[in-house]
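Take this structure first; my questions come after.
For this depiction, one protein chain was excluded, whereas all remaining protein chains were kept in their positions.
Up next, subunit A:
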Amino acid sequence: MALTWPEKPTLIGTRITRLDGLAKASGKAKYPSDMLPEGTLFAVMLYSPHAHAKIKKLDISTAQSMPGVKGVVAIAQEGATLRYHGDDIAAVAAVTEEQARDAVRAIKIEYEVLPHVVTEAQAMAPGAPEIVKGGNVRKGRSQDNGKTGEAFAKAEVVVEGKYSLPVITHVCLEPHGLTAKWETADKLTVWSSTQAVQVVAQELADSFQIPVANITVLTEVMGGGFGSKFGADVWGRTAAELAKSTGKPVKLFLDRVQEHLAAGNRPSAAGTIKLGATKDGKLVGLIADTHGTGGSRGGSNFPLPYVYDVPASSRVHSEVFVNGGGARAMRAPGHPQGCALMEAAMDDLAEKLGVDPIEFRLKNLKPDDFHTPIYEAEVKIGADLIGWREKRKPRGQNGDGPIRRGFGLALHQWGGGGTLDKKVSCTISADGTVELKSATQDIGTAARTVLAIIAAEVLGLKPTDVISNIGNSTFPPGQASGGSTTTPSMAPPCLDAATKARDALFAKIAPALGATPADLSLQGGKLLIQGKPSISWKEACRKLGTASVSEIGSAVEGLASTGVGGCQFAEVTVDVETGVVRVKKIVAVQDSGLIIDRLTWDSQVYGGVIMGLNYGLFEERIMDPGTGVMLNPDMELYKLAGASDIPEIVIHAYEPDEQKARGVIGIGEPPTIATAAAIGNAVSNAIGVRVTEWPMTPRNVLNALAAASKEGKA
């Protein structure tokens, strides 16, 4: 019989606390950055103070002779070009961290400072210094669908707007890095803050030319990744190199400044979008000229058109290269940008058409797309929860006082879904221990708990009865924590493993019980024979004697699925005299198939919304055009919401039976996509003019009001 999710689960879908929650809340959980094997040396990085420079001379000799210093390694060599403020130059390992910092300062470098471009405006300006061969602006291939010329000839209402979002950084609270310890000349153990233990292991194996089986990457818990911690990185390889040369364990974690500069960012997005519709509110076409910067390597593209049914579209995206740290995947890569630009244009067009933004959106969903009925249901729920019909007024009709109230919404979509090549092992021992193993890790989504819930469901136990071992690269292959794929990749093999282990247990103990395996079942910590409770779980396992059963579970078709759609609504107030935006309420309605742990599902959705709120209101990497350095590589001028900034957040899981039947999909990314877009639309609704630049800071709000005032619009 094909494996299926239990029809009437007792644990799956309920609110279950994390297995490692108390350890984290009492400071007992050991993070990779907490690990200090005996004799550990502290390593500190030296990174570029310039946006663009050549290293003329690099002298590490003084640093090498400093007190406590055991190893110095040059990452960049003389003659190398540094491409951004924060680019790696060298690292020092010393007995104390203070000594390592002193030695880093003693590394003598002569730079030839080169002309830089750190903002997109600088990079795109005529006559700008070319920082990459072939020019700073690289026009992409036109993505065309249908004939936009003909489409716009039919358009009765057209809007054209310029919108932009800045580069933001991941700000993982635990910095990137690892502690490396060589057990023997070709055996390495590392404690890495990573969202992909096996990727880190492979990267180190390749770097040191040793078998990956000789590398153990341990990530018991880790302090946030959001897409930026898939690899060992230069600094991780450097730590391992220093550990090798000094013969001591070496701990190297970035400092907060370099964390902002070099550890990844979400690329910017900007563009001119022309959107046309007929008078009855049907979209006819879109023409978009967009650009963004992913630093010196590119990677700023994003989906557009987004969500809606646009019969004809033409879009060109240009990569802008700047002297800035490189882009990395960040929670739903590309989608928050595409969503914000598309939804701003949609809102502006609905305004010009004079129709309700909800009605306009519903009218332009894709026919025959599976998302469409989901959106239709979700938007209705969301509108009710925010009080759209009672409270919302058309744009600009929110009174004459200084404080204006506004409402906005946005729709989003995400893939999620799992891979089919991951494994989980489940071992049942004679003492009743149940142990799961897989080389996945917990980025904060409660992966350990999710697996334990599934095994406990199958075995009639409590999740706390299950030892859920993850975060070890030598365990059976596990999924990297990215793309909201961890749970959909790992839950099916876990169900398979637990089911196989249960069946193996039944086969072994049935004869001793005078029963057949088919007579046996498990429930409430007891073994049942033909439905009647007989002995406890532990007594049942004791019948294994000295043996244990161990099974490997694989992915099974039909237990996981892909593709979700959600919507979010925002209520804001804007002070038009100061430009200060306060978000009062956010409503998030989200589908995600079968929910395993409703408690941690809630946390993920709240967290996604709050990350979106940060994107909408606060976050931006500020580069100084004059000096080329980042002005806010910290946590006070790089603004993030604190407890007093958190509005009322209402979340709603859209989970009718047909959603549950789709299986597990994954929830990390979708709920962060639409928030900034919805906030932007709510601000425009409040003040009557479009704020074209995110975040919705006082400066951007006042600029928009001033520009509109000049044009006589406000």
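Going forward, a contact is a pair of C-beta atoms (placed from the backbone, for glycine too) under 8 Å apart; a residue touches a chain by one contact, two chains touch by 3 or more; residues count from 1.
By definition in this document, contacts and distances are computed from a predicted model.
Peer 1: Name the chain not shown, per its UniProt record: "ABC transporter permease", "AzlD domain-containing protein", "Carbon monoxide dehydrogenase small chain" or "Domain often clustered or fused with uracil-DNA glycosylase"?
Peer 2: Answer from the UniProt record of the missing subunit chain: "Carbon monoxide dehydrogenase small chain".
Peer 1: Considering the whole complex, which of A:Thr17, A:Gln202 or A:Thr474 touches the chain not shown?
Peer 2: The one listed residue touching the chain not shown is A:Thr17.
Peer 1: From the list A:Val132, A:Val190, A:Val221 or A:Cys426, which touches the chain that is not on show?
Peer 2: A:Val221
Peer 1: For subunit A, which positions touch the chain that isn't shown here?
Peer 2: Against the missing chain, subunit A presents residues 17-18, 20-22, 24-31, 33-34, 36, 42, 96-98, 171-175, 221-226, 255-256, 443-446, 599-600, 602-604, 606-611, 613-614, 634-636, 640-644, 646, 649.
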